[in-house]
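Excluded from the complex is one protein chain; the other protein chains are retained at their positions.
And then chain A:
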Amino acid sequence: MMADKGIKRSSMDNESSSDPKRAKTDAKYNKYLAHYDDNDAQNGNGFSSPLDQLQRHKTTAEQAAKCEDSDLNPWTGQPHSQQYFNILQTRRNLPVCQQRKEFLEMYHKTQILVFVGETGSGKTTQIPQYVLYDELPHQTGKLIACTQPRRVAAMSVAQRVANELDVELGQEVGYSIRFENKTGPKTMLKYMTDGQLLRESMHDHEMSRYSTIILDEAHERTLATDILMALLKQIAERRKDLKIIVMSATLDAQKFQTYFFGAPLLAVPGRTHPVEIFYTPEPERDYVEAAVRTVLQIHATEPEGDVLLFLTGEEEIEDACRRINLEVDDMIQESDAGPMRVYPLYGTLPPAQQQRIFDKAPEPLRKGGRPGRKCIVATNIAETSLTIDGIVYVVDPGFSKQKIYNPRSRVESLLVSPISKASAQQRAGRAGRTRPGKCFRLYTEKAFKKELIEQTYPEILRSNLANTVLELKKLGVEDLVHFDLMDPPAPETMMRALEELNYLACLDDDGELTELGSRASEFPLDPALAVMLISSPEFYCSNEILSITSLLSVPSIWVRPNNARKRADEMKQQFAHPDGDHLTLLNAYHAFKGAEQSGADVKQWCHEHFLSPRHLMSADNVRAQLKRIMETHDIELISTPFQDKNYYTNIRRALLAGFFMQIAMRESSNSKVYKTVKDDQLVMIHPSTVITSPYDWVVYNEFVLTTKQYVRTVTNIRPEWLLEIAPVYYDLEAFDKGEIKSALTRITDKIRRRQAMKGGA
């Protein structure tokens, strides 16, 4: 957290100087970087480093290699450990190492470089180090940043690189992810999530702390990477000293090159073996079924090698695992088939279980028997982000769950849809990591050619942009229309985002960021949640809203195993609040904290109550982080006593401060169908709710699209509150004719009458 404060201070210095040139010189006086001032006399540290002889941006691969080979660590002056030399040996064998010279030559010549290297080429760990030996950050005091789309990757890669450089993680090499910062004053190389760099740049528009920014895994085209690319493109013109490397794992880097003013390209071949592709002659009737069969067939007839099966979601994966296990047991009983271990892999799986996929394949059942193998059933997280050695067979049904956003109905949902050709090739490539492999595609070649799109749509085209627009505004982007994104979003999506922010009062009517908007952007939350949190003191329940916000930002805390659904539901009923799910969440959280304080075994307690300890703890962690942000922004933390009869009413009203745009009204009495306000979508309340009585008005947290349209996490509210809390949105003049308008009109009349009576009395 110390470091965080440092960032803020330094950024304030920079904000005061709008001139980029001055910002550069200011860096010298930057308190955060102050320790670098005595760096010229670094021999005060008591060691002379071979780096002293190097000249920045003029180093060669040989010089760097010499530094690496020396007995003393050039960065710390400590002697190198034996482990260091062991790792150095393997590092020298990486494909990317062959091109170090070429890379440096290109790096010296150009400001922006596009680097293509397949997974396994070593680019993520090595390139930042090559840059490190060339940038010599101890001379300039500027950092090297390398972004990763995923938090886990940022953490694990930073650890790895720290080992490779023989330094302690958090010292020379560190990482920074949302809610966790492991960097120190000595840090020269910083791995971070792309979102984190974006947050930092909100306070430091010139990214003046960095001399080089490496955008890794750019082919994944996450929302944050896309925006960073657009920002860096602008900054690169202002700051000629800033170097940018865009790293991608796919060969269609042309688009990146064109986008970055025709930047030069350096490609490193991966270390991959050929993969034989098989299609089915006819389409499948049931792809899960076909996938299970294919895995079994591979197990029965193919030689040694592990299997990777791609499916779409948790439920499907668990089901497939069960079926494969059953059939393999059968197969072993009836023939001399080898053993097979099946591992599921998906995002919400606890990390310990995720680690199991790296276990070795089982031994043959008896000596000389058929070899055992493992089968990993994964979502598309195994597509690019993970490297699992030993995979020889890939089974690809051609589907994945993808986020889709519809600005018209304002629904963001995860839907099963066909993958892209690029992603199908990525999947197939997983089979050739250790030796020639095979990829079984459960669709026809014709379907591959005709039904699959070329590239997966980048996230920016698939998301609600409210948060992004808020960030952009905070980043000082005025002209949203001509902001140079690689893939501009659909105009309607942009309009919806602007409209939502306007209603939330984050943008004023001229589209300028308001005070509230500026504060909301400080929270790493959706604008609606942030606004709810900021305005919660007005309702005397900011502590409770803070808890609810944290609980809504983590995956569902409810556990509902298939074999104990009924008991799980009964347990959930213990926490149930008749008015709705938000309050039920809060009750569960309070009970959890109570159990924690009473010294009970939390894990056991959670297990008994069918709650996820992991998600509850991470909610706890998020809560602490958010609390800190609230404190720095002087947002009061208050609650009313629990006995207060308005305790829950206050919370329900506070929910509306952020979620007044997510209201549904029951269509008619004795109907189960609700209609969303303004968008007129017909929805049902998700069966997971605790609500039993049919309320007329509800606020919902999310709109879920499955076979039916559902709203999930629902709480009962009163329509009068809407008129009171969000008068702009509920301006009856602007409403279209319909049941909702007439219902609201009736209520207005009622209020007016009541007030008239009061006035009369």
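Everything that follows uses one rule, which is that a residue touches a chain if its C-beta (ideal position, glycine included) is under 8 Å from a C-beta of that chain, and two chains touch if they have at least 3 such contacts; residues count from 1.
Everything below uses one rule, namely that contacts and distances are computed from a predicted model.
K.L.:
Just by its UniProt name, which of "Elongator complex protein 6", "PinX1-related protein 1", "Methyltransferase small domain-containing protein" or "Iron-sulfur cluster co-chaperone protein HscB" is the chain not shown in this complex?
P.N.:
Going by its UniProt entry, the chain not pictured is "PinX1-related protein 1".
K.L.:
With the missing chain put back, one of A:H57, A:R178, A:H203 or A:K255 would touch it. Which one?
P.N.:
Of these options, the touching residue for the absent chain is A:K255.
K.L.:
Where the complex has a chain not shown, which of A:V116, A:V173, A:I227 or A:V288 is the residue touching it?
P.N.:
A:V288
K.L.:
Identify the residue among A:L442, A:M630 or A:I740 that touches the chain left out of the display.
P.N.:
Final answer for the missing-chain contact: A:L442.
K.L.:
Which one, A:H482, A:K645 or A:K758, makes contact with the chain that was left out?
P.N.:
Once the missing chain is taken into account, the touching residue is A:H482.
K.L.:
If I consider the whole complex, including the chain that's not displayed, which of A:M494, A:V690 or A:A726 touches that chain?
P.N.:
A:M494
K.L.:
Where does chain A touch the missing chain, residue by residue?
P.N.:
The missing chain touches chain A at positions 255, 258-259, 273-290, 292-294, 296-298, 300-303, 323, 326-327, 330-331, 334-336, 397-399, 402, 404-409, 415-418, 425, 436, 438, 440, 442-447, 450-452, 457, 461-462, 479-499, 502-503, 509, 511, 673, 675, 678-682, 705-708, 736.
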